[in-house]
Structures are given as structure tokens and as C-alpha cells.
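See structure below.
Left out: one protein chain. Kept in place: all the others.
Letters A and B name the chains as they come in the text, with residue numbers starting at 1 for each one.
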Amino acid sequence: MAIKFITTLFIILISIAPVVAKDDIVFNQVKDFQKKLKQEYSQELNNLRSQIKNDETIDPDSYTEKFKKINFKIYSLIAKILIKEKRLLSPEHKTRKLFSTYRERLSQLEYQELKVEKIFDLINNHFKNIEDKQYSGHWRLFIDYISWQYGAVLNKPTGSSDLVITNKGICPGVNYARENKFLSFSVDACLLQTSGGVSSIDPTVTYTQSNISATGIKSSISIGYFASASKTEIGFKIPLMLISQDLEDPPAVGYKVKEGTNLIPMAGVYSRWPIGNYFFQTEFSKYLEEDQTQWALGLGYKF
Amino acid sequence: MNKVFLIIAFTLLSSCQNFNSNSADESRFSESPIPASGSNDPNDPAYQSYVKLVKSYNIIKTRCFQCHSQWQNLNSNQKWIDSGLVFKNNPESSSLINRLKNFDPPGDMPSGANSAIPNDDYLTLVDWIESMP
Partner (left out) sequence: MKITLFFLVILFSISSKLSLAYPNYIGHGYTSCLNCHYNPFGNGPLNDYGRAVSATLISARWAYPKTWTEEDLAEKSGTLFRKPKQDWFRTQFNYRRFRLTRNPGSAKNETELWLTMQADARAIIKFGENDKFTSVVNYGYAPAPLSQVSGVSNKDSWRSREHYIGYKINPKVGVYAGLMDKVYGVRLVEHIAFSRSLPQVTMNDQAHGIAVHYLNDKWEGGINGFLGNLSQEENLRMKGGSTMVERTIGDIHRIGASYMSSRNKFYSLQSYSMHTRLNLKDGASIIAEIGEVQKDIESTQSTIKSRYGLLQTYLRPARGFYVLNNIEYAKADTSDENYIVRWGPAIQIFPAQRIELRGDIYNTRVFGPETSVPDNWTLLLQTHLWL
């Protein structure tokens, strides 16, 4: 058992060793070249450092070509290290600071300027991409103006008649999202404070009620995409509504209202439009099982 | 100058336009075809009846003629009665009233998604039928 464990560990170490070893090689090369710079070009190095520190005008021709070449070599090697980095390193990280230092030196020495800037942009974009892909959590409070329709059935002695209920009101709630620059995954919940009326779809049947309270909870999961630099968002949503709304039976004998389901799954699209930390949002969802629709228009604040 | 003529001449084209937001204004908003009453005396029952007929006709024209343009010729109380839509002095039995969504129990007119007519208009129609001489 122990032999098996050691063998497995050895195989794992062997497989990552070249990567680790290769990175170590580059690091060591940087150190070697820095050592060479200090030992063989100490005067030029000190001059350059002093001139940069004192913000003096530098004459590139007063520095040797070999000195410039070694600085560029070190700069390129640091870039190789940084481009392999998968973590987000801030510009204040020692390796990035070193990289910036060499960039400044080469800029003052006017050595391979185009190439130097190209490499610098490459590294910056690399870390920007890492930063853009990183997810962070955000809370939002919102209040929606919401309206939806769903159905019920009026059972009569002579048959049945479909009823349609139209509700409207507000739904204040909270949203939590994990977002990066491109995508957003979120969940939200809000409390339905609505009311509505009911009528028969068949105009010859005169059952109607109005101002019937409808309360409940609406919860959704969403996936969205940021479509512009101002972080306007568009995506798909799966809301689920749990509602309580009591319809009265007509007074006539044999008439009874069979209420529809009070658990309503839907599928829809949403959009969110930020203005600073405030935003407004829209939603348009369809009841998955029946031909009825919910929409909402809301305002909110992002923390 | 030639260029100016060319520009002006270039904009010449002619044909008839047959539909826009105003095309139906004449049929919808023209003056009532109800013959004038012989009297202008507000205390004269004939004049009072005439005024109620005009008011009711205009309400029906505004609210109903879009779909019921065939009623345009009903320009007297008797014609409404003869049409079967109105029972003299009996609004409840008149289908012009009991088909309205304002009636209790509510009817189905105006049709579809259109809402009930304003209550003032409804009461004007009821009063007109109730007080027919």
C-alpha cells in the first residue's frame, strides 16, 4: 500500500516537474542576468538608476548596446514568467513592479521601443483578461411593478367555463449575483403584493370579481450576459411563483370555482440597465404550462 | 437656375392617397343626421325629447358605430323602437342597454377588449329610453 502511494506520488511529481522546473529555469535566468548586470555593468546601471530617480534627461547613446540588450533580455524573461501566471497579480506585485521598472529603463534608453510597448500591452491585457474573468458577489435591492395572468375554471351544472385572472401590483425583493465582466449568475426573491380581477373568457357567462388580493413569493434563477461597456445586461430567467388568491363561488346552486394551480413555473427573458449604482430592469416570462404571461418593470440599487 | 428647376421638377409626382388617420373622420364625426326639432323651447317636452335623442345618438355613434355602422339611419325614437333594439320606456328590456357591460348583470358590449362605456353615457341612454314620449 505504501509502495503504491509513493509510486503514485512520484508519478504526479514527475509529470508536473518539467513545468515547475521550466519556470524555475526562467526565474534563474532572470537572476543570472540581473547578477551579470550588477557585476559587469554596475556603473551604467547606477547611472541609469540615478538619472531616472532624479528625473534627468537621459542620452541613450551614452549607454552601451550590450547594456541595453541585457536589460531587454531581462524584460522579456519577466514577461515570459508573467504571461504564464494564472492568478491576478496587482500592478503593485513585486514581479509586475520589476517588469514596469525594466520597461521604464528601456523606454528611457529608447531601445526597441515598439517591441517593448507591444510586450507591455500583452502583459497588461493578460492580467486584464484574468481580472475580467474573476467572479465577485453583489447584492441588489429592487422593487418591481408586476402583472400576470393565469386561469381558473367555473364549474356549472351544465358544464364548465374558463376564467381568466389579471393581477397587478408590486414585488419588492432582493437579488444576489456572481458576476464577472461577461456573465452574471443570480438568484432573487420578492414578495408579491398584488390584486386583480377575474372574468369568464366566454362573454355569455357573467361571472366577475374585482380587487381580489393575491400575495405570495416569486423566486428566480437567472443567467445573463453584459452586452455593453456600461454593463447593461440581458439574459434568461426561470421564475417560480407561489401565490395565494381566493376566488368566491357564485351564490347560485351548483356553481363552484376551481382555482388554478398556485405554483406557477415560468421561463422568460430579462434585461437590466444600470445608471450608476441604480438600475432599472424588465422581465417578460411565460407560464410554462398555459397560455399566460407575466411581466415586470422595476427599479433597484446595487451594493 | 436650371438646377433649381430640375430640383423642383424632380419632386413632381402625383397620385391619390387613400388612407391615413383622418380618412374615416367624416363618417365618425360628422354632424348628427337627426332632423331639427320644431321647437327651441327648453320647457317644451318635444324639444326635451329631441335633445335627449341627439345626445344619445352621438353617444351611440362615438361608442358603437365603428362596428354597428348600420345603425346610422336610426335618426328618430320610432326608428330605434322599430329596429327592435329599444323598448319604449323600458331600458331593462332594451338590448341596446342590457347588452352593455355597464348593465347588471354585465353584457358583452362593447365587444372584445373594449371597456364598458362611461357611466354618464350609460345613464344618458337609460334616461332617453325611459322618458321616450
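Definition applied: a residue touches a chain if its C-beta (ideal position, glycine included) is under 8 Å from a C-beta of that chain, and two chains touch if they have at least 3 such contacts.
Here the structure is a predicted model, which is why all the values come from computation and not from measurement.
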For the chain not depicted, the shown chains it touches: A, B
Residue of B:Ser30, B:Asn73 or B:Asn89 touching the missing chain in the full complex: B:Ser30
Touching residue (missing chain; options A:Ile81, A:Leu98 or A:Val164): A:Val164
Options A:Ala227, A:Ala252, A:Ala267 or A:Leu288, residue touching the unrepresented chain: A:Ala227
Full-complex contact with the absent chain, from A:Phe33, A:Phe185 or A:Trp295: A:Trp295
Contact footprint on chain A, counting only the chain that is left out: 147, 149, 163-166, 168, 196-199, 201, 208, 210-211, 225, 227-230, 232, 234, 269, 271, 273, 282, 284, 291-293, 295, 297
Positions on chain B contacted by the hidden chain, ascending: 3-32, 58, 62, 65-66, 69, 101, 106, 112-113, 115-116, 118
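Throughout what follows, only the chains that are shown with their structure count from here on.
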Chain A residues touching chain B - in the complex, by the definition given at the top: 203-204, 206, 208
Touching residues (chain side chain B, partner chain A) in the complex: 105-106, 108, 111
